[in-house]
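With one protein chain withheld, the remaining protein chains of the complex are depicted in position.
As written, the chain order gives the labels A and B, with residue 1 at the start of each chain.
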Amino acid sequence: MIDWQPLWLSLRLAGTTALLLLVIAVPLAYWLAYGRGRWMIAVEAIVSLPMVLPPTVLGFYLLLAFSPSNAFGRFLDHYLDIRLVFTFPGLVVGSLIYSLPFMVNPIVSGFRGLSLHLREASRTLGKSDRTTLIHILLPNIRSSLITGAVLAFAHTLGEFGMVVMIGGGIPGQTRVASIAIYDEVQSINYSLANRYAIILLGLSFFILLLVYFVNHHFTNPKTLP
Amino acid sequence: MRLAFIQLCLICMTVPFTSHAQTTEVVVAAAADLKFAMDSLVAVFSKENPDITIKVVSGSSGNFFQQISNGAPFDLFFSADIDYPERLKAKNLTRSDIHIYGTGQLVLWSRSIDPAIDKMNTLLNPAVKKIAIANPAHAPYGQRAEETLRHYQLYDKVKDKLVMGENIAQTAQYAQSGAADIGIIALSLALSPAMQQTGGKYWLIPAAAHRPLEQGFVLLPHAKDNKGAVKFMNYITTSEARAILKSFGFSRP
Partner (left out) sequence: MPHPPTSAFRATKMLHTARGPQRLDIDFQWQQGRLLAIYGPSGAGKTTLLRILAGLTPADTGLIEVEGETWLDTVRRIHLPTRHRSIGFVFQDFALFPNLTVRQQLEFALPNPKEKAIVAELLSLMELNELQHLRPGLLSGGQQQRVALARAIARGPRLLLLDEPLSALDDDMRNKLQDYILMAHHHYHLTTLLVTHHLPEVIRLADEAILLENGKITAHGEPADLFAGRTMTITISPGNPSAKNP
């Protein structure tokens, strides 16, 4: 019937990427939202670059970087015994870069949408920036965090160009659902390809519904009876 | 709360997904023309060796050559053109001698036209708008297809009608679906159940039209200590395996 492995792999890749990005994106977004300096604009552009970069370009450079026949790849292989080409962790690293802007940008918008007075008020109460971030800022941009996580998840789910370059299509490791669909079409297994495709389509649609629902829920203020 | 999620995800990442504590895993890079033949070979082998899991990755031989040169974790490489394993051997990237498993043959295949009538000149038929061949840049069957076209002095006349499949399997799929009116594909694929069921027709292209397509397989450095890989490799050389290959159109070397 249907081999669930590619779907499970896709979900695992998307989930791992989204969770790790939450950890990476919050400090980065904080810095972009509140930092000052002329080169912030350059940083913002770099962060957003993966949105417009063709995924195969990203995949190509990652392949060069991670390949054991090149300096960095050799370093990883020799000293840390890590291979990033054709492995699941390699896909995670690629996805972190590929989906970064989808996490960072909503969070930056969220921070920028908060009144500056909130941060200042917390300072006047003697609180450090870190305390302010954790107890005041983040709880008030919950919808941005959720939106970012969900978008990063969905975006990673659909990855193909980058995976094709550095994945190798190895079953159980890097043969994610998008690759499996491609493979099954090539093998003239149209019905199986269709099954994968419909599941991914349904999942993506459901995710979008979730995002819109969350945003709707959080932007409707509770009013006095 | 968030911390718990992060911990959960790190665990998911580090715990190996496949719980094959008792089984050996063999990852095989197989040229796309072997797709259906390999399925049969693996099925038979697995019945007799349930503790060995064979994972097959299908693609073009040229692509595999690149990936293996860049450290791809394959144990065995079945190449549609023996040139690639030989180049790997020259780079010290092989662990065994190169075994030949057959000679590849080309056919003209179409679901709508019978190529046996006009043979190569079918390609000049005005009803033929798109001709599928594998990408000559990295697919051996594509290289031979191009040679064949030049041999018959048809290349310049039809080159605007060519569409490139990434590997020979995709090329066959283009022809099978009718996206291309006709394709130059591997005999082994034409003989596969999927292609036969479509009711297309094919014509065998004379071997003299192109360089011979000797196909070979080799054990790779990643298979170090992998007894399962060696076992599978030895299996391919048995007469039983050769019979399967023959039935899929891989003539004996």
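Note that in this section a contact is a pair of C-beta atoms (placed from the backbone, for glycine too) under 8 Å apart; a residue touches a chain by one contact, two chains touch by 3 or more.
On a predicted model such as this, the values are computed, not experimentally measured, just so you know.
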Touched by the hidden chain, which of the shown chains?
A
Hidden-chain contact residue, picked from the options A:2, A:57, A:125 or A:198
A:125
Could you tell which one of A:140, A:189 or A:215 touches the chain left off the display?
A:140
In the full complex, which bits of chain A touch the chain not displayed? Write them out.
115, 117-118, 120-128, 135-136, 139-140, 221-222, 224
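By our rule, only the chains that are shown with their structure count from here on.
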Sort out for me which residues of chain B touch chain A in the complex.
2, 5-6, 8-9, 12-13, 17-18, 27, 32, 35, 55-59, 67, 69-73, 167, 169-170, 172-173, 176, 194-195
In the complex, chain A touches chain B at residues 8-9, 12, 15-16, 19-20, 22-23, 63, 67-69, 73, 77, 83, 85-89, 92, 168-173, 175, 183, 185-189
